[in-house]
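Attaching a single structure in structure tokens format; questions to follow.
One chain of protein is taken out of this complex; the other chains stay put.
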Amino acid sequence: MIILFGMPVVQVLLFGFAITTDIKDAQIAILDKSNDYMTHEITNKLLSSGYFILGANLDKDDQIDKAFKKGNIREAVIFEKNFAEKIETEKKASVQIIADASDPNMANLLFNYSQSILMDYQRQLYKDKKFPLQIQVETQMLYNPELKSVYMFVPGTITILLMLISAMMTSISIAKEKELGTMEVLLVSPLKPFQIVVGKVIPYVILSCINAIIILMLSFFVLGMPVQGSLIFLLAETVLFIFMSLSLGIFISTVSQTQQIAMMLSMFVLMLPTILLSGFIFPIENMPVVLQYFSMIMPSRWFIIIIKAIMLKGSGILFLWKETLILVGLTLFFITMSVKKFKVRLA
Amino acid sequence: MLQSKYNHPIMRTILYIIQKEFRQLKRNRQMLPIIFIMPMVQLLILSFAATFEIKNTNLFIVDNDHSQLSRELTAKFKGSPFYTITGYSDDYNTAQKAVELRKASQILIIPTDFERDLYKEDKAKVQIVTDAINGSAAALTNGYALSIIRDFNVNLLVETFPSIDLKDPIDVRYSFWYNPKLDYTTFMVPGILVLLITIIGLFLCGMNIVREKEIGTIEQINVTPIHKYEFIAGKLIPFWIIALFELAFGLTLAKLVFNIPIVGSLELIFGVASVYLIAIMSLGLFISTLADTQQQSMFLSWFCMVIFILMSGLFTPIDSMPEWAKAINIINPIHYFIPVMRNVMLKGSNFADISKYFWPLVCYGFISISLAVWRYRKTS
Partner (left out) sequence: MPMSEIIQSTEVRESIIYVRDLVKRFGRFVANDHLSFDVYKGEIFGFLGANGAGKTTAIRILCGLSTPTSGQINVAGYDAYLQTEKIKQNIGYMSQKFSLYEDLSVEENFTFYGGVYGLRRKQIKEKTTLLLTRLDLLDERKTVLKALPLGWKQKLAFCVAIMHDPKIVFLDEPTGGVDPITRRQFWDLIYEASHNGITVFVTTHYMDEAEYCERVTIMVDGRIDALDTPANLKLKYNASSMNEVFLRLARTAKATGE
């Protein structure tokens, strides 16, 4: 099926080019009560920053709420009357920034950007004024100087895709045998249960490996994501994770009666928490403590750490032995549990 | 009662199908908690987890100056609720190792002669190094660090020159509407609710027809005079009811546990939700008619769902997407529904405001149902 190989390609493309947490082209509304050279200059500065585009020009205060309610405008910038005049004579004029905080992150970022643009403008106005005791700050961004959000996403994408194929599809595949009753037939055959499971699982292992390689290649060549550390180490850890997911998938299939259940279980217990709790999109450090502990039993969390570290920081086994050990441990745990459940059925 | 051309009443047949579906669901012991309890549990857990707020940053201090001033600067960071100091050193390499081991995510470097340079030449440098793997988090923590240093700078100026006029001419007043506390759960919960009922709708309903195909009961159905659209309707309606019920339950939880405001009209929410569900479930059914096995169906649905969810603006801003991506969103039903949920719930938007999201959904539903009915063949 084309989709099986198309999926990683599509996901990488999406993440690389479409999905980003960066702010760009946010629509703002301008309510300019002065309409003088200064407000125009400031407006220009805002609109040429790349962060904002003009969504609407308002002329009354009560239009603001309406504009927000329509859903497109993210922020309103209001200049008071006689702005330039006030600055020149009284050395004081106000600008009001109203942000639509239904998306608080966006609102915060937009406000910060707006504010810094305004402060910049102000500095330009008073660039001749010299202040003593100036602390100048140099900032440096490690590992990801352009603050590309793709670096965050690629490890997560790999994880999810591997989980999907190795865990979810495996669990459904084995559950299918159970559901259609063909499992009994297999069990009665001279094949050992171990062989049956391995047979079922091998196609998915191969598929996962291929997919992982495709994603890595794509992210390296198309997205420019570096692989600072050892490629062999990266692949080794990936294979470990694939086995981990397989053991998870097998375990889920032992507790599911039908394919639908295997799927829903995988969905709710694996995929959703993986996406949201593993540090893929939302940083773990910011979660409530309870959830941070919870995420410790999520294998995806550890794998994402490992991938990020190898690809972006170039870490070796010395730095990552703890995480690797956890993955190995989890794999063994799930395999043992699956075997136990299996034996119960056969007894 | 509506009579079809073939002389059997339509409504009755659909009701019988619905009755069968519910009876089957009731019998399926394992599924029941999965359908009803799991999504709610997910709602609770995930809403707490999903946040971009930076509550704490681990900072490593490299102080090469050891002066009064450098200690004061360090103290300022120490006193901030957003920072935890996790290491001191003279050596930058130690600091960098700490970042690599994830013991710190930011480094403050105060060079030698910091104090002397500042007092003698009115200018001194410090360095902030941030772990930028998470780009947007790095931007935020960088911002925090800068503002702390700026604060420190301002205080220093005022203490040293009490008469200095530091007031900014441009007075920036700001307010945050609809969510003044910048509560992130308020933003995420409606989105997660949408996510959950989408999963229920798309997957449960979708897998259904394939399941009958796989087991073989669909043959028996195909041989009866049931109409295609009766069958599809009978498959849609039970899960539609369940999903709406979950929505209600989820909204209640949202209000009770997270205190999410529901400013707009509930009827509007449920009205649009109903249309949305029909659209998304018909999509699932259509996928179902394309697949021969449940595995295929699930994979296809999953593929669509992941793409749609990620592009829908649930987690990331739509504005920032390139034009071609926004074009794809035209066929993404989730992308129409999420703004409706958020705007109606948090801002109280009315029908006129969100009609530009509503009508496409209606079209979508219409098209997907037609596709599903058309694709489902009773005679092969």
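In this document, chain identifiers A and B correspond to the written order of the chains, with residue numbering beginning at 1 in each.
In this section, contacts are C-beta pairs under 8 Å (C-beta built on N, C-alpha and C of every residue); 3 or more make two chains touch, one makes a residue touch a chain.
All values derive from a computational prediction rather than experimental measurement.
Note on the chain not shown: across the whole complex it touches B. Checked against the full complex, the candidates B:Gln68, B:Asn93 or B:Gln220 give a single residue touching the omitted chain, namely B:Gln220. Taking the complete complex into account, B:Ser380 is the one of B:Gln68, B:Asn93, B:Ser163 or B:Ser380 that touches the chain left out.
Along subunit B, the points of touch with the absent chain fall at residues 6-9, 12-13, 15-17, 19-20, 23-24, 27-28, 215-217, 219-220, 222-227, 378-380.
The rule is short, and it goes like this: only the chains that are shown with their structure count from here on.
The residues of subunit B lying in touch with subunit A in their complex are 28, 30-31, 34-35, 38-39, 42, 45-46, 48-56, 96, 99-102, 105, 118-119, 122-140, 142-143, 145-146, 149, 152-153, 156-157, 160-161, 164, 166-180, 182-184, 186-187, 195, 199, 203-204, 207, 211, 214-215, 293-296, 298-300, 302-303, 306-307, 310-311, 315-317, 319-322, 324-325, 328, 339, 342-343, 346-350, 353-354, 357.
Residue ranges on subunit A touching subunit B, taken from their complex, read 1, 3-4, 7, 10-11, 14-15, 17-27, 65-66, 68-71, 74, 87, 91-109, 111-112, 115, 118-119, 121-122, 125-126, 131-149, 151-152, 160, 164, 168-169, 172-173, 176, 180, 256-261, 263-265, 267-268, 272-273, 276-277, 281-283, 285-288, 290-291, 294-295, 305, 308-309, 312-313, 315, 319.
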